[in-house]
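Here is the structure we will look at.
Excluded from the complex is one protein chain; the other protein chains are retained at their positions.
Labels run A and B following the written order; every chain starts at residue 1.
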Amino acid sequence: MITTTIAAIKNPALSIRSLTVAYDRNQAVRDVSVDIKKNTVTAIMGPSGCGKSTLLRALNRMHELYENISMQGQVLIHDQNIFDMPAIRVRRTMGMVFQRPNPFPTMSIYDNVVAGYKLNGIRLKKKEKDGIVERSLQDVALWEEVKDSLHKKGNFLSGGQQQRLCIARALAFNPEIILLDEPTSALDPIATSKIEDLLVKLKEHYTIILVTHNMSQAARISDYSLFMYLGELIEYGKTKNMFTNPGDPRTEQYLTGKIG
Amino acid sequence: MTLKKDDALREIEADFERLSNLVLEQLDHLEQLLTSGDLKISDDVMHTIGDNEKEIDKAEVKLSDKIINTIVLHQPMASELRRIMACYRILINVERIGDLVLNICHFIKRIKTPELYNQFSEVLSSMAILSARMVRQSLLSFMQHDRELAIWTIKNDDILDEVNDKLLKKLLNKTGSEEKTRHLLTSMVTIKEMMSNIERIADYATNIAEAAIYAIEGKDIRHHKLEE
Partner (left out) sequence: MEAAIKMGYEDRSSFRMRKDKLWMIMVVVLSLLTASPILLIIYKLVMEGYRQISLAFLIENTPDTFAAMTAVAGGERIPGGIANGITGTFLMIIMASLIAIPVGILTGIYLYENQGKFLANVTRNIAEILQGVPSIVLGLISYLWIVKHVTMGFSALAGSVSLSVMMLPMIVRSTEETLKMIPVALKEAALALGTPYHKVILRVLIPTGFSGLLTGILLGISRILGETAPLMLTALGSSVINLDITEPTSAIPLLIWEFYNDPNMVGLIWSSSLLLMILILLLNIISRQIALKRK
């Protein structure tokens, strides 16, 4: 049951229609339909096991890494269903950042940023690459800190810096949408707050979809929130309304700590 | 974490109930005084009312504090948040009700014309009884989550306003049939009301200043003398 407390979104960045994702017989995501507004930060929250990570990963078809997962329904970008496009193209339209920072250990910082191009065999002139590296690192506020060690491998960076590097790597490919799966769970509070500020800044040019188990984080930085429970989308609306006046009693229970 | 939050919220509800009862007690005293029609208020009663008022002020400061602490420590959301924010708003009004009761008592002592007073004491007492009832119902509506009681209170405000108007007219009529005198008295009453309203503006300014000091120093100086 969905409670929509907002007006219909024209021209959404992403339109999810009746998406169901099942592991063997278990439905992890049931019949979810929602439109995501462009240039906003949308948070997906809910207790453990509610299907939020599964939903996020379905959006860039990461589930195809594993065998026994079946998906039904549609996800539309610019009116095209992502399941009708080559998976590779879908993944290039959406950058993904994971819970644990995972820069490629065999590559330098420079190479990490342009890894998207390198791994896909796309050749760029050195000047273009330099430009992309500088722009992406500037966007994530990492440029000043690493500009003199671009060709060193990234393992001397702190957790927060590594995560920002991973965001830069996703940005370098100029995606429209950035998907983040609990990006600050493994980080300390200061690193977390830097990344939260970064995400709010980035929404000017990108659409940010963020899975978080920390409802304060959702409250702090998201414009819209999705609440999921047991695989279903329970409520979706503007964050400030949902947090003060939730429509569904289950949302109320989650926010007041009674469930999850 | 929810355990501590639930305890804190429960404490707030309990303290609020205690405070409500104090105020309702004050209103009971007021009802009695007005119903009896006595211009003399015994020292005992005055004392009790005065003590209660101090209690109410103290309790109000403490409860405000508790609410603020609960918000910062437990980040209540949704209905829990709405509840303590409403509680905070109600507190301010409850404290003012207490002040008004004390004021009315002082006014009773100042009346020099017992015959005039006697003619009005019945109506005054009915008004007081209705007002007190409204306070009781509205407080109950909050404590018992009862929507009907709240709506009843809001509707009764109109009735009370009407009674207020009628009473004022009656009061002015009693002072003789001369139009000039009546206009004089009406103007005096109106000017007195204007003065009261202006005075209340100043009062609110004081409230604003006290709030500013809270913001700056974290000290709630309401009901305290300024130390300088």
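Rule of thumb we're sticking to: contacts are C-beta pairs under 8 Å (C-beta built on N, C-alpha and C of every residue); 3 or more make two chains touch, one makes a residue touch a chain.
As the structure is a computational prediction, the values presented were derived from the model and not from experiment.
For the chain excluded from display, the touched partners among the shown chains of the whole complex are A.
Of A:12, A:51 or A:95, it is A:95 that touches the chain left out of the display.
Contact with the chain that does not appear here is found for just one residue of A:9, A:22, A:69 or A:115, A:115. Contact between chain A and the unshown chain involves residues 60, 62, 65, 88-92, 95-96, 98, 100, 102, 104-106, 115-116, 118-121, 166, 169-170, 173.
Convention: only the chains that are shown with their structure count from here on.
Within the complex formed with chain B, the chain A residues making contact are 215-216, 219, 243-246, 251-252, 255-258. On chain B, the positions that touch chain A within their shared complex are 1-2, 5, 75-82.
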